[in-house]
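Input: a single structure, listed below in structure tokens.
The complex appears here without one of its protein chains, the remainder shown in place.
Think of it as A and B in the order they're written, each chain with its own count starting at 1.
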Amino acid sequence: MRVGRPATLPRVLAWTVGLAAVLAACMLVAASVGAGRVSVLDGLWGGGGLAEADRRILLDLRVPRVLMAALLGGALAVAGVAFQALLRNPLADPYVLGVSGGASIGGMLALLLGFGAGQGALGRLGLPALAFAGALGALVLIEWVATVDGKLTVYTVLLTGAIFNAFSAALIYFIQSLASLEELHAIVFYLMGQIPAPAPTDLVVLTGAVVLVVVALAAMARDFNALSLGEEGAMQIGVDVDRTRRRTFWLGSLLTGLAVSVAGLIGFVGLVVPHILRILLGPDHRLLLPSSFFAGATFLVLADLVARIAAAPAELPVGVVTAMIGGPFFLFLLRRGRGRYGFS
Amino acid sequence: MRIERLAGVVVGALAAAGCGSGAQAPPSVVEQAQRVVVMAPAAAEMVVELGAADSVVGVGDFVSGLAPLAELPRVGAYNAPNAERVLELRANLFLTAASAAAAESHRRLEALGIAVVPLDTSTHDGVFVSLATIGRLLGREERARALAREMRQRIAAIRRTATDLPRRRVLFVVGRDPLFVAGPGSHIDEMIGLVGGVNVLADALSPYERASLEVVLERLPEIIIDCSDNRRTAARGRDGGDWSRWEFLPAVQRGRVYQVEPSRLVIPGIRLPEMTLLMGKLVQPEAFGEPAPSEMGQP
Partner (left out) sequence: MASPDSGVTVEARSLDFRFADRTVLRGVELRADPGEVVGLVGPNGSGKSTLIRILSGVLGGYAGTARVDGREVRELPRRELARLVAVVPQEPTFSFPFTALEVVLMGRHPHLAGLAFESERDLGLAHAALERCGAARLAGRAIHELSSGERQRVVFAKALAQQPRALLLDEPASFLDIRHQVELYDAVRERAREQGGTVLTVLHDLNLAAEYCDRIYLLSDGRIEAEGRTADVLDAATLTRVFETEVYVDTNSVTGNLIIVPLPSRSPGRVR
């Protein structure tokens, strides 16, 4: 489907700007539509025509949430690309290395300790903070266990991650079995994913963090390309593979940890978006990384829109929507691309 | 009219218990129900209220706060009762909440010759049916009937008082993050209707709905009852809490946001009249009086 031309700066810029424009349009639509009646257009054209309630809902609830969805979607997609490059497998997703297990445990502990919305600033930040601490803890533990002879090899990190995920799942079930009914509800739905509507300062800080990490990963794009030659092949064209692996592990896990801490487990973004883009644009990471960010952002913004309005006045967990959209679409792609995508 | 229904339910329950195990239906339970295990807090309350606390030999983990049952051994949670403990206690009647998840352990108990009676206390009707059932099983039918009569009368009185009061838009929050709201079909919704309130989420699709905050705000509730926090240390009373953020809400502007301990309102049982009265105070304080902080759970 794609032309066999290598990535060039004009091409990368063109796609980046184009996808960013698509994202902006989708964000506008998403902010315009909600389970309620308010439209952002009313706010723009109507000037003072919006009732106070509608204005507050729009600016304090919907717009921050749309921005958050974009940020997290981009983060998860980029983490997905990074892990797929690291593991040299297009079926890897951001949760495969176990960081999400740690974040989930942290988040659940926070819920059991009573953090969560409704308790002021500490409560608001307590849950994501604990979840992120859990993610970091998992990261450190996994890296320590998986480092053999000073090297972080793909197999050990994958295995350690898988084992850690299984362990956290068991721990989560155990904690659930001890939890009261109300806590159980909260835990289960936390694990299904929900995009929060953050306060402006929180959003700015989070955006800064995500952008920094994404840029750092984008800078490693050529190294990711080289990794597809195998670790020896990459070494032989001058890539410091061990450093690249370690950095990718940390940066990708940081993105994943941030996302899970704030929104719970939202799947498929990190798996499907990079995959689709790789088929459309080719595997060159100089193009794939920035494109995945904007495409992932768009995907999650739209998924969250569906989550918000499909079952009004109720809300669906966004993780359910991404799975329902992502799953069949992914299968469809696999079938279509079957002939073209078999490789060693 | 009620009695036929009662009998039908009791027979049905016993028959179900018998059918479930494929064993013989247990002999007339009424005579032999001397040793009872009660799993559900609501059922336990009823047993105590009916004066049959002596028959209880064991309680479920969630049964607490009932003085006569305080020292009794615990036998586990709803869907994981410890069959050995139940046997050890030589119980012959097992009162529990209806639960699909526990079906397996219920079957096991029945196979061991213990009568299992699932009770649905999640709705008003269910409460009355359960009360009658327990009365019948423990030989306290008279007391049960009297109790039921009294409960109904008190609730009817509240309903009468609320007849001509202004309809108020009520938001009843059962959970935060994600937001869970009581919807139609829940006992809370019933109570709201009884006291002259209108549930803002009357068009929800389930009794406990994971609701969109946007919709909830847009519907401008006049009363917000927040039962989402079950920590012992949570602040209780007339307190805006996180809802104060949305100053445009009538409930916030008029200071009608209440933080209430969940057990005061959420789980129905023999305290139904008290709960309904509390709901009345929250929704229509001009008619029923302001709710006291202690009523809302403040220690």
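What we mean here is this: a contact is a pair of C-beta atoms (placed from the backbone, for glycine too) under 8 Å apart; a residue touches a chain by one contact, two chains touch by 3 or more.
In this text, all values refer to a predicted model and were calculated from it rather than measured experimentally.
Considering the entire complex, the omitted chain makes contact with A. Per the touch definition above, the residue from A:Arg56, A:Arg245, A:Arg286 or A:Arg308 contacting the chain not shown is A:Arg286. Contact with the chain not shown here comes from a single listed residue; of A:Met235, A:Leu280, A:Val306 or A:Ile325, that residue is A:Met235.
When the missing chain is restored to the complex, the residue among A:Leu113, A:Ala166 or A:Ala219 that touches it is A:Ala219. Residues 3-4, 6-9, 12, 88-90, 219, 221-222, 225-230, 232-233, 235-240, 278, 282-284, 286, 340-344 of chain A touch the missing chain (whole complex, contact as defined above).
Everything below uses one rule, namely that only the chains that are shown with their structure count from here on.
The touching residues of chain B, when paired with chain A in their complex, are 62, 80, 174-180, 201, 203-206, 209-218, 220, 226, 228-231, 233, 241-242, 245-246, 248-249, 262. Contact residues of chain A toward chain B in the complex are 34-38, 52-54, 56-57, 60-62, 114, 116-120, 127, 177, 180, 182, 185-186, 189-190, 194, 196-197, 308, 311-317.
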